[in-house]
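I have placed the structure first, in the form of structure tokens, so that the comments after it can refer back to it.
A single protein chain has been removed from this complex, and every other one stays in its place.
Moving on, here comes chain A:
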Amino acid sequence: MKKSPNLIFHILFLLLLISPSVFSWKKDEFRNCNQTPFCKRARSRKPGSCNLIATEVSISDDGDLIAKLIPKTQENNESQDAPVEVDSKPLLLTVSVYQDGILRLKIDEEQSLNPPKKRFEVPDVILDEFLSKKLYLQRLSEEKIDNDLGFSSVVYLDGDYEGVLRHDPFEVFVRERGNGKRVLSINSNGLFDFEQLREKKEGDDWEERFRSHTDTRPYGPQSISFDVSFFGADIVSGIPEHATSLALKPTSGPGVDGFSEPYRLFNLDVFEYIDESPFGLYGSIPFMISHGKARGSSGFFWLNAAEMQIDVFGTGWNAGQDKIMMPVDEKRIDTLWMSEAGVVDAFFFVGPGPKDVIRQYTSVTGRPAMPQLFSTAYHQCRWNYRDEEDVFDVDSKFDEHDIPYDVLWLDIDHTDGRRYFTWDKVLFPNPEEMQNKLAAKGRHMVTIVDPHIKRDDNYYIHKEASDNGYYIKDASNRDFDGWCWSGSSSYTDMVNPHIRSWWADKFSYGNYVGSTPSLYVWNDMNEPSVFNGPELTMPRDALHFGGIEHRELHNVYGYYFHMATSNGLVKRGNGKDRPFVLSRAFFPGTQRYGAVWTGDNTAEWEHLRVSVPMLLTLGLTGISFSGADVGGFFGNPEPDLLVRWYQLGAYYPFFRAHAHQDTKRREPWLFGERNTELIREAIHTRYMFLPYFYTLFREANMTGTPVIRPLWMEFPAEEETFSNDEAFMVGNSLLVQGVYTQRAKHVSVYLPGEQSWYDLRSGAAYKGGKRHKFEALEDSVPAFQRAGTIIPRKDRFRRSSTQMGTDPYTLVIALNSSKEAEGELYIDDGKSFEFENGAYIHRHFKFSNGKLTSSNAAPSGAGGNRFSTDCTVERIILLGLSPAPKSALIEPANQKVGVQLGPLTIRHGNSPSFLTIRRPNVRIEDDWTIKIL
């Protein structure tokens, strides 16, 4: 019997192993609003409790409208929410006006009154170029609104808008000039509150405790909150990152259940996040866009990097308390914005179209960078491709199965003990040779470089960083020491430009031993993730360069890390090679530095489903180059799910498959011949549309308009589209609908607009403005080309996008009811910055009156450099042309070519035939016309 204890123990252990769902999202590990004093406090305030009024309103020497906010002297406001604030000093309010109708509102403590500390304002996000577009105010006019006792000051905005500062009650809003209709406003509900910094008094307990962690909070409470109203709005969207719907559900107000938490913006590494949650994930963008049928879109952006919580109020939230005088006849969505620290630095965007709002927002925070062509193709990733043999094996299997891919990724275990910039000598003895071998086939590699630096004195990065004092400090001013992948780690202080520059140098070929020009970088864990920190991140009282507390800039840390890495790659290539850096954490401006993905998702249908609103939201907030891990990071997708994910993921702007180390291998060929074929087909679809995608990336780069778009961005007047986040537009020409259920038989698709849509598979036309029920085909998700558009494609497949450079184009012309169509094509060298000097081709195609014309869409004199290509058009497919012509005439060559019937996509055996102009072989860069005879 002596063995029994042994056995019992064994059994117990087995039991622990067997238990289902050993891990899942740990709600308790993260603070909710009630556990977050500033949030709880702000949320409990009642409308109208703000007692500030604007005084001393004037135009400053800098051409701004300035004013002081002071409490109303008359203490008739007996709201218990506003205790007697002895410390209350006047706040300084500044309104600045910029081109394109942008109004900026800043509210901060008066520096002349010597507050205990200068509050943190986020640098390095707003473009200098934007600042240079400031309009210097010359004068302001005053008027009385409604029955106000005091005046309101009015300034003119670009376009037909006006900015209004209402003195008493204090309120700032933007309105249309002619009719006085409000667009958006701040403090209309009187929820504005600003906790001013003060000296600590005897008996003040400023510490905050959460679980085993204590936040010393040496500067005490300093939160800011206010309400923002979007007028004429049916929906609001934006403020990523949350795994939830595109149109944000109300979090407060009557009938709100389940969503009682506000949307949280606090960059966190959340293990196995769940879908349908307002919980904050890896990145934060405090930018909200509204949209309504009546007026259009507007946007509000608060540049603030501290923890933020945002409530969206449901209709009737303030019923019975509506002391505020607001136009009642208008539809409106009220929101409450709360932040732990920082200043008010808010931007009002007037729209009026959705694309206008994004253009305005990205004029402040920057347009998305132009990616390298290869990075818009397919990426293959796994934690971990173990060794060089594994890499070669996977690489050759892609060739064996004729599946193209462009990039192979290496996760943390390629390094020597998770010391980034190093290689495991046993597993990767010849990294350069390995990269060169892949590069010979036009392929690239990506290695991971995370911000946690292993505290190992023999590790040169650690040595330099600790010797030079480059690490973030803890509250007692020692190098902060946290736990992450590399064990005991410290984090370089990327807020300091000097340290960023040092970091950037680490990417030079000389410093990053084993790197080659075909190697690019992945930044993970940059929230930053600290396994043993509060909420798995850095303590808020950690200290950055200049004595800034981590709480003040938490959400921007990952952005700086991404920026430093991206700059490193630019430096590495002497400014000639566009960087590619994928980041998990993000902040406004991230779009200038690279791509992001939605982090550690799960192989579940619901995660496939939620990927679409998540990516659409990122696009709306400037980050157009984004994707979700195809297949789901955690867990093992059933083949059906994996195939559907590939079919949908092929339309993600960033298209990468990734998997956790515990999952079964899931390279495309591992699920039987049929599934291999389906996945190959999905990946081929992406390669076929690469010219179109690249053109869209350029559009994003020029205007901010995202690559994938909510339907309402293209059909802003169709209410039916407002809550639709199952389908999306790729550019203005393609509509894609995911299939989100197992063994789906049918898919219901709403096709918006008045024009028809052509099924990408069958070429059949379907009426717009209608919901259609389609059979769910195994071989693709429903996708349609909008009538009236021309899409450039490359129908030949290669090993990678690199070999497609000289392949000929196919143009697919989908005619609308007036037999017209338009489209564009952008081409450049795909990798350098020469396009910035005009070295690109931008064509505009127009079909009307039976004639296709290609003309130059690039502005004349766009720079001295030229890009040229010998590429031709091998095929033009005409959808929706009823008479059957036999030939076409090419001008100016005055040459006849045949018109015959051909398939819509050549690789499908029995697809129906459409009119095809065979081998016109016109050069893509030339002006020409082709007349149907």
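As a convention for this text, a contact is a pair of C-beta atoms (placed from the backbone, for glycine too) under 8 Å apart; a residue touches a chain by one contact, two chains touch by 3 or more; residues count from 1.
We take it that contacts and distances are computed from a predicted model.
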item	value
Candidate names "Glucosidase 2 subunit beta", "WD repeat domain-containing protein 83", "Response regulatory domain-containing protein" or "Transketolase"; UniProt protein name, chain not shown	"Glucosidase 2 subunit beta"
Hidden-chain contact residue, picked from the options A:H660, A:R786 or A:R843	A:H660
Options A:S58, A:Q111 or A:S488, residue touching the unrepresented chain	A:S488
Contact with the hidden chain (one of A:F531, A:F545, A:F774 or A:F833)	A:F531
Residues belonging to chain A that touch the chain removed from view	1-20, 22-23, 26, 28, 211-212, 271, 390, 402, 404, 440-442, 482-485, 487-488, 530-532, 536, 600, 660-665, 684, 795-799, 803, 806-807, 872, 874-875, 893, 895, 897, 902-903, 906-911, 918-919, 921
